[in-house]
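Every protein chain except one is present and positioned as in the full complex.
Coming up: chain A.
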Amino acid sequence: MMTRNAKVGLLLLAPAAVLLVAFTFYPTVATLIDSFYSTPRGRRPSEFIGADHFRTMMADPIFRIAMINNMIYAAVIIPGSMGLALAMALLVNARIGGRALVRLAFFTPTILPMIAVANIWMFFYAPDYGLIDQFLGLFGMGGNNWLGQPGTALWALIVITIWKLAGFFMIFYLAALQQIPPSLIEAATLEGASPSQRLRRVILPLLMPTTLFILINAVIEAFRLVDHVIALTRGGPNNSTQLLLHYIYQVAFSYWDTGYAAALSVALLLVLALIALVQFGVLDKRIHYR
């Protein structure tokens, strides 16, 4: 017989459990199962094909390109957006003129939908008459086709993503900065610590819990944020801006190869699970929570 407390406890857990099972655990398991079955097409029903999709994946050059691109994308965006967010937070936390206005300006990219952002940047990047090219044209360096050359297209998307994410992360850093007791900073100053020492020895360690939180979010965004790929390049030119999630979308909803898309999703899940393990396993131990 369950005690009354246990019953109440289970009831309280139920809403969250139902949501998790319905929208996280069940889809994960279903995806895993689907990845071992062929895609049903017209008169040919789906059948068990073992690890065939995974063998296809290993030999699929576009999957390899998407994986490499996504690694570059994540490796630049995560530190880039976090560093910029911290710098902006420190700036607007200091006593500067027009502070509210600057905070608003930094936060604006966050409240714009990504598709709107992409359409704005499409005209920043437009060759010759775009904002960036007009500026570079003043120095005789115009005529760049940022989104139309494989060498620059991915970097052009990275810049947009950092611009979009930094303002959002800044809010968390700003909140954390304002939680730091002024007495700690004053004590450090009295001890003769220079501004850079205060930053490294006092402020940054106290920001670590926030940093971990932002890091996890940044990793998620680096694999999740592909709206601008759809709006700007659709993975082109020649797959140079192909990212994993965009490729999954293409395979699932343009090619209707749902079995292979499930296998690709399993690969993405594995990558994310691995990163999460490292984050929680290694970093968590090094962080001082107050």
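Observations on the structure shown:
We adopt the following convention: a contact is a pair of C-beta atoms (placed from the backbone, for glycine too) under 8 Å apart; a residue touches a chain by one contact, two chains touch by 3 or more; residues count from 1.
Heads up, the rule we're going with is that contacts and distances are computed from a predicted model.
One subunit of the complex is not drawn; among "Choline dehydrogenase-like flavoprotein", "Nitrous oxide reductase family maturation protein NosD", "Cytochrome b/b6 domain-containing protein" or "Carbohydrate ABC transporter substrate-binding protein, CUT1 family", its UniProt record names it "Carbohydrate ABC transporter substrate-binding protein, CUT1 family". The omitted chain makes contact with just one of the residues A:91, A:122, A:216 or A:245: A:122. Chain A residues in contact with the hidden partner, per the touch definition given at the top, are 41-43, 122-123, 126-129, 137, 140, 142-143, 145, 147-150, 233-239, 250, 253-257.
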